[in-house]
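Data block below; observations after.
Just one protein chain is left out here, and the rest sit where they should.
Coming up: subunit A.
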Amino acid sequence: MPHPPQEITSSSLPTLLLLLPLFSALVILLAHRVLKGACVAISIFSAAICFVISLMLLGTKDAAPLLLPFIEVGKFHIAIDAVMDHQSRGMMFIVTSIGFFVHLFSVGYMKEDESKERFFGSLSLFMFSMTGIVLSGNLFMMFIFWELVGLSSYLLIGHWFEKPSAAEASKKAFLTNRIGDFGFMIGILMLFMANHGDVSFAGLHASFAEGPLHDSAKLHPTFMMLAALGIFMGAVGKSAQFPLHVWLPDAMEGPTPVSALIHAATMVAAGVYMLVRCAFVIEASPDASYIIAWIGGLTALMAALIATQQNDIKRVLAYSTLSQLGYMVMAVGLVALQAGGSHHDAAAPGHPAMFHLYTHAFFKAMLFLGSGAVIYACHHEQDIWKMGGLAKHMPVVFITFAIGTASLMGVPYITSGFWSKEAILGVAFEVKGGSPLLWIGVATAMLTAFYMTRMFIVAFFGKPRSENASHAVEAPIIMILPLALLALLTILSPWDGAARILEAMKPHHAAPHHTVEIASILALLIGSGAGYVIYKGKNSDPLASNPLAKLFANKFYFDELYTVLVKVFQDGLAWIITGIERILVDGIVARLPAFVARRFGHSARALAGGHLQGYTFLLGAGLLVVIYLIVFVLPQAGH
């Protein structure tokens, strides 16, 4: 009997969704010399099909299909098994829609690039790995694709690998993420140990609800805290939270469409997605929840402060991304605290972090693509102080950028960013002890309004401050189209109609907190007002000479600090250990037997005439003699 149609959809569509981009990447890897320009078409085609599939999946029932076997030893197994639920369907929509738009945009942006085959191949590899993360039904599968997005991010940041800064940035991104993955793996192993070998999300969820891990918070608070923080460390790396945030701004060395897709909308948000998937693990440890909320809050504030003094249009957006990711991580911690106190299920649909992830993905991708269009028009000029007056030259880009900016700043009641930010601040307001984080959130909102106003005014208004900016023209249609589509999604995203399809993203309609609303509207007014007053009509940054501004402009000197730490604790230690190894191990363990053997060999030298072949043959022969003695002579001696 043939399978009922529902079952076919539940396993064959996700399999296709996962494998199609991999197939595209492999074809491009193996045949790019033959296919040449067709590679672009293959990659776009696979992205388009994936988008269609994820639309088809939006209405389907929850399922947990097995996609591929991986490792199986007795009771123990790791499989590639998907979970199709509200969360993965919603995230899949975000990934494939933005992925598809970015593919389109790249056709224009990368038109003159000599190795665009490699670029599109890597994009397909990224789509494959990201799909894997979203579909993951267990922590091991999550880890596998976690590392694979790291690889595709490495390849794409280093797309222009002949440029030393791009090469360094790609290496830095991979290594920083590896540090996060170190903790992630420990966390997974601890959960694997505690839950008797089951790290599927369903299995973990069940044992936290009622099972061996139910009262884990009372039994092993330290163990559970370390497990939760280990898992969190994975997110600290991937979502670039303090103290591993340093790789993300450097990742802007990659082509701008990559920054939009990977380093703003999807991959960096994977950390948040994973944390929401594991919400019940975090919830079980209030201490871990508290630490997570604070790391998120501090990252949000720190990155917003840095963003106020960046002059590279992409760096401003990169720090803004850091800051917004900080918001999301803070929400994860706060919701876990709230749920832990009230036995409410933190993994339920409508998590404020997921809502902000969803709105942020669209407007930030649009802002990045907009910045890409600007950079393209200005002949790869990225300094906002060398732009100016672009509003007249590029009206469509200007309008979409304005929509994105308004959403990011959280213009009240009409923008998506406002609603999702309110949801997070609302939780901070409700949670006991959350008020310092509420104020950090409001301060971050104010700073966001400030730096976005600054960038917007400086880049789009006033007079062109360079030759390139004065000759800027509107971007071609293939770049305009994705921008317009993203603008549409940005506008639609907070409304019930759109959010109902994406159940996971639907915000809680709890009673609005007027205090919070008033605070964030005031923050917006003060921030953008100050930005307007300070930067209107300026040709250079009037704050640049301020010592505090210098601290922000230099990113609190984290890069310098880490360079020293790496020099001392890695290269210095490597130097010392190598020295000790040479002296002790090589000197004593190696020289001593060598010395003895040489003494012994001295008498043999006459025999062998100093030839090494002689020695080795002698050694071989000697061994045979010894074998002979042991085998034949010893047993006889026993008689």
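A few comments on the model shown:
The rule we apply is simple: a residue touches a chain if its C-beta (ideal position, glycine included) is under 8 Å from a C-beta of that chain, and two chains touch if they have at least 3 such contacts; residues count from 1.
Assume contacts and distances are computed from a predicted model.
Taken from the listed names "Aspartyl/glutamyl-tRNA(Asn/Gln) amidotransferase subunit B", "Imidazole glycerol phosphate synthase subunit HisH", "Anti-sigma factor RsgI-like middle domain-containing protein" or "NADH dehydrogenase subunit M", the protein name that UniProt assigns to the chain not shown is "NADH dehydrogenase subunit M". The residue from A:Ile78, A:Ile521 or A:Ile534 that touches the chain not shown here is A:Ile78. When you scan A:Ile186, A:Ala443, A:Ile478 or A:Ala553 for touch with the missing chain, the hit is A:Ile186. Residues of subunit A in contact with the chain left out of this view: 29, 69-74, 76, 78, 140, 143-145, 147-148, 151, 158, 161-162, 164, 167-168, 170-171, 174-175, 178-179, 181-182, 185-186, 189, 192-194, 196-197, 570-571, 573-575, 577-578, 581, 584-586, 589-590, 593-594, 597-598, 612-613, 615-617, 619-620, 623-624, 626-627, 630-631, 634-635, 638-639.
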